[in-house]
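One protein chain is absent from this view; the other protein chains keep their places.
Letters A, B and C mark the chains as written, and numbering starts fresh at 1 in each.
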Amino acid sequence: MKLEATQLAAQNAPYLDTHDRSWDILRQQMESKGLNTKALLQQLSDLQIAIPSWALGAGGTRFGRFSFGGEPANLEQKIADVGLLHALSRSAGSISLHIPWDIPEDPAAIRELAAIHELTFDAVNSNTFQDQPGQAQSYKFGSLCHHSAEVRAQAIEHNLEVIRIGQTLGSKSITVWLADGASFPGQHSLRGALQRTQDSLQAIYRDMPEDWRMFIEYKPYEPNFYSTVIADWGTSLMLAEGCGPNAYTLVDLGHHLPNTNIEQIVATLMMKGKLGGFHFNDSKYGDDDLTVGSIKPYQLFLIFNELVYGMANNTANNPPLAWMIDASHNLKDPLEDLLQSLEAIRIAYAQALLVDQEALADAQARQDVTEAQEILQDAFRTDVRPLVREARWQDGGALYPIQAYRELGIREQLIEQRGMHTIATGL
Amino acid sequence: MKLEATQLAAQNAPYLDTHDRSWDILRQQMESKGLNTKALLQQLSDLQIAIPSWALGAGGTRFGRFSFGGEPANLEQKIADVGLLHALSRSAGSISLHIPWDIPEDPAAIRELAAIHELTFDAVNSNTFQDQPGQAQSYKFGSLCHHSAEVRAQAIEHNLEVIRIGQTLGSKSITVWLADGASFPGQHSLRGALQRTQDSLQAIYRDMPEDWRMFIEYKPYEPNFYSTVIADWGTSLMLAEGCGPNAYTLVDLGHHLPNTNIEQIVATLMMKGKLGGFHFNDSKYGDDDLTVGSIKPYQLFLIFNELVYGMANNTANNPPLAWMIDASHNLKDPLEDLLQSLEAIRIAYAQALLVDQEALADAQARQDVTEAQEILQDAFRTDVRPLVREARWQDGGALYPIQAYRELGIREQLIEQRGMHTIATGL
Amino acid sequence: MKLEATQLAAQNAPYLDTHDRSWDILRQQMESKGLNTKALLQQLSDLQIAIPSWALGAGGTRFGRFSFGGEPANLEQKIADVGLLHALSRSAGSISLHIPWDIPEDPAAIRELAAIHELTFDAVNSNTFQDQPGQAQSYKFGSLCHHSAEVRAQAIEHNLEVIRIGQTLGSKSITVWLADGASFPGQHSLRGALQRTQDSLQAIYRDMPEDWRMFIEYKPYEPNFYSTVIADWGTSLMLAEGCGPNAYTLVDLGHHLPNTNIEQIVATLMMKGKLGGFHFNDSKYGDDDLTVGSIKPYQLFLIFNELVYGMANNTANNPPLAWMIDASHNLKDPLEDLLQSLEAIRIAYAQALLVDQEALADAQARQDVTEAQEILQDAFRTDVRPLVREARWQDGGALYPIQAYRELGIREQLIEQRGMHTIATGL
Partner (left out) sequence: MKLEATQLAAQNAPYLDTHDRSWDILRQQMESKGLNTKALLQQLSDLQIAIPSWALGAGGTRFGRFSFGGEPANLEQKIADVGLLHALSRSAGSISLHIPWDIPEDPAAIRELAAIHELTFDAVNSNTFQDQPGQAQSYKFGSLCHHSAEVRAQAIEHNLEVIRIGQTLGSKSITVWLADGASFPGQHSLRGALQRTQDSLQAIYRDMPEDWRMFIEYKPYEPNFYSTVIADWGTSLMLAEGCGPNAYTLVDLGHHLPNTNIEQIVATLMMKGKLGGFHFNDSKYGDDDLTVGSIKPYQLFLIFNELVYGMANNTANNPPLAWMIDASHNLKDPLEDLLQSLEAIRIAYAQALLVDQEALADAQARQDVTEAQEILQDAFRTDVRPLVREARWQDGGALYPIQAYRELGIREQLIEQRGMHTIATGL
């Protein structure tokens, strides 16, 4: 299933007038402040977020999974789903594969299909946190950190295999996320496990193509854990530095202890030129994988404020970031949920672009704390939705993506085509 | 010092056109959705927040206190400061006294002064968390919970004295906040301390005038603590119910463990008709007493969403709430800081008033989680500042209170009148 | 499979001398302090912990489940497993069933089997957090809190069915744990959901036999949640009081926000006579369901200290508590894991029994904080293992249960009897 430009144009038509009016007002308002609205539209248009191949079906918890109907049953259908998201939002221009859930059998055909949907392949993701049927060694007690050299060798080889698959699709980076850790004090040597993980990552890095990047994810805990091997950004950075210049830290918004100041981690990593990528989601308690911006939109704005600042003051040559949504869709239609996340990301980015950096720097230099807060909050309180909408419309997307999705009856068509009880591979 | 209407009118004049345009746009937008803007303006105008008498000077931490200049040195000057806040914002129409920091020597004169500034006296606050010079018994090991009957009797009598003082000013409620607790396991009997606190509160309640209300605050910890006697809303509610119908729970936004869902506590207490009041502030880690809305504005909105819902569905006869700002001003000019807090509160309230409750209830009935989120976020993402500004302007306040405060040179005048090194009584 | 007394006697024989010596030393030490060792042994012997029927197989996380071999495949085998635990430890004298995972087909036979293993049936547990095949209504959006009366009616009827099943086995209580809640702000009305839950619980309570008790569990969050309906002890207590005298709050050690003072909750509930039961486990981050005492043994001791105090000062007629282990066994042999938990519980209880309550009360009265801490820590630092071992030995159990379990080759025999790839029903 593929949305055609004419469909969207027809869908947008009745709302265009209202949008134009609100965009006009906002545009004038911004221009009166000296903002370059053309440049803003371009920056928004350039922000493309990868959709992970495993997040297009209903997620689940330990209590069960409520299938949604019309879920994509194979990689081709997943690409079609991301294509739909991109057609509607013009901001989901790439897809991030998870191996072994989505091994392409005919890479050339898959690349062609992606191109039809105007999609590229972003970072590939390895999986050594689950045992696959027929696997020689079990990851029950870890993978890259495992006490046994055989298990580590298998996990290293899996990562290299993932890279090879990624190469066939044009990916240029691999994200390594581990569930390695211990459930109990004493289960393994904390130092030994870290050292072995370092060695294993170096082995992968050594055989990674020169034009690839490795993103090392961190996470403080999983359910039923006492410790994870890569618990925080400090450990991830240490491991990345231990690998080499093409290894970076990847930040997932949900992978932090309570009250962590995530925007500060972002600032620090960009100062070191070591921020590789971002997994977006939101959370109230732990790694809740909720819709982006559904719980802490101001934190999201503050993070984007650091990203905007970091990209504009890139003294350490931090490379362009790999952006991805990493949420779980248990109750909402996954496609609607992702559209909400995409919108929240663009809104936060637009707000951050509105921050008057010069005035802010000036207020900071004068220790004018009141004024500094006013500047940030003025940007955050601005209703930037007409701007975000205009950028999307200029790129050929839907003015109101969720509304369009519903009015066009997309889920109904997917169910008709694919059936009610398909189940997407993935978590 | 008192701001005159003509001063503010002159101050507003050059900005009125711009405001009118933005208000016009927002008004039309709201009215096209069927909203009654007149009623909205009235609701905003009615929301009056008490300013505590101890928060008008620079706050401090254990590392020191940086005095701000022109701080109010006595109760009269504090009233003048709140009068300034009210004149500028039209939303700070009452003052909350703390005894013994602000004992009025001539209550009638103080009431008259307050009336001149259009201020009333909200809840009075007792203090049994510090020893006063010459005090017979020490609160080092607690007050209402103390093992010794003499200490408890002194603390009970202090609360009754605070009520008597409040009566002379027209207050109708007392807020009881305790720092009672233990630094170490075993220091006191957890049960014994709670039982004695219950008994002490009942003793105060028995002698409280019939038309008064008692607000019982809770807080999970203080620095250097192992436990507090009234640790959470459950304990506070239990104690309030143990006292009688005029005892209520008071919620301070900063008094919760990490990740607490505060809006749910609000909803629960309103269902029971037992929410007495609110202390506004914001925090990232603990009881940080930061400017309202400076860290988690969406949480503030969600709380107001419950309050608006609760007030409109008041099946348990919850009385009107006592609202107060309880922040600490260590770096900013206290008056500017309070103006920012007042603005953030009105913004959150205005956003909550915009929530389409009917559509929300309908989406909830259909389990349409996507739609329910859209409804809430549509309200939150709306730039309601023109609405808040219009309500303030209609009430005779400043369009841009902080700007007016600066342009009118108020702090400079206060310093001139009061001197650079006055220190406000209080924390 | 059933352990015979002679087997255990033979197993214990070589270690008896060493044990006797260490017990002798400890006994003299305790008696020199005026402790009644006979009474202590009796109290320890009386502490019997229920084993939940779902915890005898390997647990799992969202990443998979590593089956252990020889897992019980039906209720009979589960009873046999608990029988083994009880034979070895003499402290696992009851079993707590989970419906529908363990519906007894022939209750009389099941009771007889349990009696052979000297087991009784403790609280039964309902399950409205998962959909069962063929179920008319789905719990995707809640059960007792659901917006739809049909769903609530189904969930109420399920609870009553669980009670009826429990009656056939001699159970006298039901534990209600709900995963009801919302993933997103706005998903449901917080107040409406709470009110409906109250109504549903009252409906169950009304039809519960008069000699039964209802235990209402609370929990602040699940993964992918924004709120749970019964988030904390305050809500649970409110609901229990709304039901009647036979409804109580149940505390699960893992169901709290970070840094919660659990022992204080225990003290408060016992003061109200409303503490119904306890689910033991341990955790470092969230609801980790780790082995009891594996992370925070001092907290466990402090909790038992409150329990011992509460049972000795039972002014509010709190009934005897229902004790249960609620842990998940992902990496260890479930039976070994449970033996470690049982040991940790008895150790903490024994330490709490050693606390010199009179001296403690005296130190508290004198505000001697140093001394109060010394008294608690003296008890905690005492090596009470010989006492715990002696109680077990006198009751016919193993001196060293895990060692006995291994030396007797129990797991190997279970695998031989049941096979390597059985999977226990349950989570």
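As a working rule, a contact is a pair of C-beta atoms (placed from the backbone, for glycine too) under 8 Å apart; a residue touches a chain by one contact, two chains touch by 3 or more.
None of the values given here were measured: they were computed from a predicted structure.
Engineer: Could you tell which one of C:S96, C:S294, C:S328 or C:T422 touches the chain left off the display?
Structural biologist: Of the candidates C:S96, C:S294, C:S328 or C:T422, C:S294 is in touch with the missing chain.
Engineer: Given that one chain is not shown, which residue among A:N261, A:Q394 or A:Q413 touches it?
Structural biologist: Spelled out, the listed residue whose C-beta touches the missing chain is A:N261.
Engineer: For the chain left out of this view, which of B:Q154, B:S236 or B:S294 touches it?
Structural biologist: B:S294
Engineer: In terms of residues, what is the contact footprint of the unshown chain on chain C?
Structural biologist: Answer for chain C: residues 22, 25, 29, 258-259, 261, 284-285, 291, 293-298, 331-333, 336-337, 340, 347, 369-370, 373-374, 377, 380-383, 385, 402 touch the chain left out.
Engineer: Please give every residue of chain A in contact with the chain that is not shown.
Structural biologist: The list for chain A reads 140-141, 147, 183-192, 194-195, 220-221, 226-227, 231-235, 237-238, 257-261, 263-264, 267-268, 270-272, 302, 305-306, 309-310, 313, 360-361, 363-365, 367, 369, 372-373, 375-376.
Engineer: Spell out the interface residues on chain B facing the chain that's missing from view.
Structural biologist: So the residues of chain B touching the unseen chain are 59-64, 66, 129-131, 138, 140-141, 179, 183-185, 187, 220-227, 258, 284-291, 294-295, 328, 330-331, 427.
Please note the rule applied: only the chains that are shown with their structure count from here on.
Engineer: Please work out the Cα centroid separation of chain B and chain C, and write it as a whole number of Å.
Structural biologist: Result: the chain centres lie 43 Å from each other.
Engineer: What are the residue numbers in chain A that touch two or more other chains?
Structural biologist: Each of 258, 284-285, 291, 294-295, 331 in chain A touches at least two other chains.
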